[in-house]
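All protein chains but one are shown in place.
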Amino acid sequence: MNQLAMSQSEYAHPLDKYLRQPYVNLFCPGCGESQAVFALLRAIDELALDRDKVVIVCGVGCHNIIRTIVDFDVASVLHGRALPFAAGLKLVRPELTVIAFTGDGDGGTIGGNHLIHAARRDMDITHILLNNFVYANTGGQLAATTPLGSKTTTSVTGNVERPFDLCALVASAGASYVARWTTHPTKRLVNSIKEGIRNPGYSYIETLCACPTLYAKHNGIDSAGEMMKQLNEASVTKAAAEKMSKEELKGKLVLGKFVQQQASELAEAV
Amino acid sequence: MKGVLKLREERCKGCDICIDFCPTQALQRATESSGLGVFLPVLEEAKCTYCELCDLLCPDLAITVIKPKKEKAARLAV
Partner (left out) sequence: MKGNGFAEPGAYLLSGNEAVVEGAIMAGCRFYAGYPITPSTGVVERMSRRMPEVGGSYFQTEDEMASMAALMGASWGGAKTMTATSGLGFSLMQEHIGFAIICETPLVIVDVQRCGPASGVVAEPMQGDVMQANWGHNGSIGLIALAPASVQDCFDLTIESFNLAEKYRTPVILLSDSRLANLREKVTIPPIDSVETTSRKVAQKGEKNFFLAADGVAPMPLLGDGHRVIVACSSHDEHGSIKMNAQNHRMLVDRLTDKLARASRESTKIETGFMDDADVAVLSYGISARGVESAVKRARDEGLKVGYVRLISIWPFNEAEVKSALGGAKDVIVVELNKGQIVNEVKRALGGEKQTHLVYDIGQLVPPDVIYDKIRQVIR
């Protein structure tokens, strides 16, 4: 077998130009959220966005490690408050591409009220919500998105609460673009992020992420790769889900584009 | 023209995702850990189809894959 040769100067990765220097990646080995960071960079690269006009707004959680990785303007705000911060910024600087990048606890639980109203207002913000089914940054506690029966540090005998379907929530509140994907296949996620950025309304893209250090360990999943495989195996597309019974859908994750419509006139007015 | 697969060892955390998902098992886990204590992926070039999956899935941007047609341009561009 041949050894891989390390060659720093010969072939830079095309995304290297978007990294803060020196590049240090504080995500755990195999973290799905880290994969999502690079999916976002790929989308920005493919859209050839003006780097000085992109602002990423993140909250508190593992996801905010993005702030030290990407060489963009980043606002790393209070827990749960990324969306209204993004709204204020967008209102005074409408020419900027404002991307909210949050976890599921940050964006969907403490930030839940803002999620509902951002969707209702359909403002031109692209919201990438990383769902790893736990509050990872604080050690792996139960979250509103933890699947029924899953073990966490605050549900050691198995979660007894129903998880939240955040896509259904934002769709019913009025978002003009709503989708859910896993991190693999990457291109599917990247294309959706691009669509979301191009949509001049509120675009919500939920990304299901492996948490190898906490969620996986607490639920008997050996590795990042194994959790990614299980997420994909548990997924069904929206089209297939429509033909399945409630029983058949138990334990399944529905992926797809749930809403893709013309951004409302409201999006312009606000 | 050959494609290129380069690993930046200092970025690799040994998560094994590239190894787990490689469709041709061209990437395998090293038998000994690196100087940084990580079990790096090792490439069997003959099996590699330069499908880019390892590049796309790596959570650390540690692998750069350049498809055969684009190799020359990529090298000159750096």
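In this document, chain identifiers A and B correspond to the written order of the chains, with residue numbering beginning at 1 in each.
Assume a contact is a pair of C-beta atoms (placed from the backbone, for glycine too) under 8 Å apart; a residue touches a chain by one contact, two chains touch by 3 or more.
Note that the coordinates shown come from a computational prediction; the quantities given were computed from them, not determined experimentally.
> So there's a chain missing from this view; which of the remaining chains does it actually touch?
The undisplayed chain, in the complete complex, is in contact with A.
> Touching the absent chain in the whole complex: find that residue among A:Ala36, A:Val74 or A:Leu255.
Touching the chain that is not displayed is residue A:Val74.
> Where the complex has a chain not shown, which of A:Phe85, A:Phe101 or A:Tyr204 is the residue touching it?
Missing-chain contact among the listed residues: A:Phe85.
> Quickly run down the residues of chain A that touch the omitted chain.
20, 51-53, 55, 57, 60, 67-68, 71-78, 80-93, 95-96, 113-114, 116-117, 270
In this section, only the chains that are shown with their structure count from here on.
> Give, as an integer number of Å, the spacing between the C-alpha centres of chain B and chain A.
25
> Inside the complex, what are the residues of chain A that reach chain B?
Residue positions touching the partner: 1-16, 19, 23, 25, 27-32, 34-35, 38, 183-187, 212, 223-226, 228-229.
> Would you pull the chain B residues touching chain A in the complex into a rising list?
4-11, 13-17, 19-21, 28, 40-45, 55-61, 64, 66, 74-75, 78
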